[in-house]
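Heads up, the thing below is written out as structure tokens.
With one protein chain withheld, the remaining protein chains of the complex are depicted in position.
Showing chain A:
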Amino acid sequence: MKTLILMAFMLLSAVSFAQTEGYKIGDVVKDFSLKNVNNKTVSLADYKYAKGYIVVFTCNTCPVAKAYQGRVAALNATYATKGYPVVAINPNDAGAVPDESFEKMQALASQKKFSFPYLLDPDHVVTKQFGATRTPHVFVLNKTDKGNVVEYIGAIDNDPEEANGTKTDYVKNAVNELSVGKKPVVASTKAVGCGIKWKKG
């Protein structure tokens, strides 16, 4: 009986471990090389003069991600020149949702005139490394001597529908704080978003 309980406990801890994998605040990010909508590959190391990055997991179809498209573009417009470019990654599998295909990503990027890369993540490799669970899901990175360190994880703001009178811009605040050498006061937030459409089988 004791062994059974122990086994059940181990199983449970394995499950909870699986749920918490992915980067946490303070972790160093492994660089990646993913195909952009212009068919060229993009790595974090390509941005020689970056002070950090705003990595946004977003997609073509999710209504929440769509509601934030303009705000993601605005983040890049404000912060790319300050050394914090937006790097968008689509974590979804086109086999699971056809509208998430590379061609549809290209169409969206050209229609909305994305000024930032919009990358395909085949087999969810980078998505799993980050531990992204939904779209939109943001990771703000700070470039340091030891690598690109995760300093903020979560939502863009607390106002998906642009109806919150007391809106807080979490990503803007985090980047502003990092740019003056401070740690973000709010380092992680929660948000409702669309679950990632994982590859079947």
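Miscellaneous remarks
Definition applied: contacts are C-beta pairs under 8 Å (C-beta built on N, C-alpha and C of every residue); 3 or more make two chains touch, one makes a residue touch a chain; residues count from 1.
Criterion: contacts and distances are computed from a predicted model.
Missing chain, UniProt name from the options "TlpA family protein disulfide reductase", "Cytochrome c oxidase accessory protein FixG", "ABC transporter permease" or "Indolepyruvate oxidoreductase subunit IorB": "TlpA family protein disulfide reductase".
The chain not shown here is touched by just one of A:L141, A:A155, A:A174 or A:A187, and that residue is A:A155. If you put the hidden chain back, the residue from A:V29, A:V42, A:C62 or A:M105 that touches it is A:C62.
Although one chain is not drawn, the whole complex shows that of A:I25, A:A80, A:A107 or A:A191 it is A:A191 that touches it. Among A:S33, A:S115, A:T144 or A:N164, the one in contact with the hidden chain is A:N164. One chain is missing from the display, and on chain A it is touched by residues 62-64, 67, 133-134, 155, 158-161, 163-166, 168, 189-195, 197.
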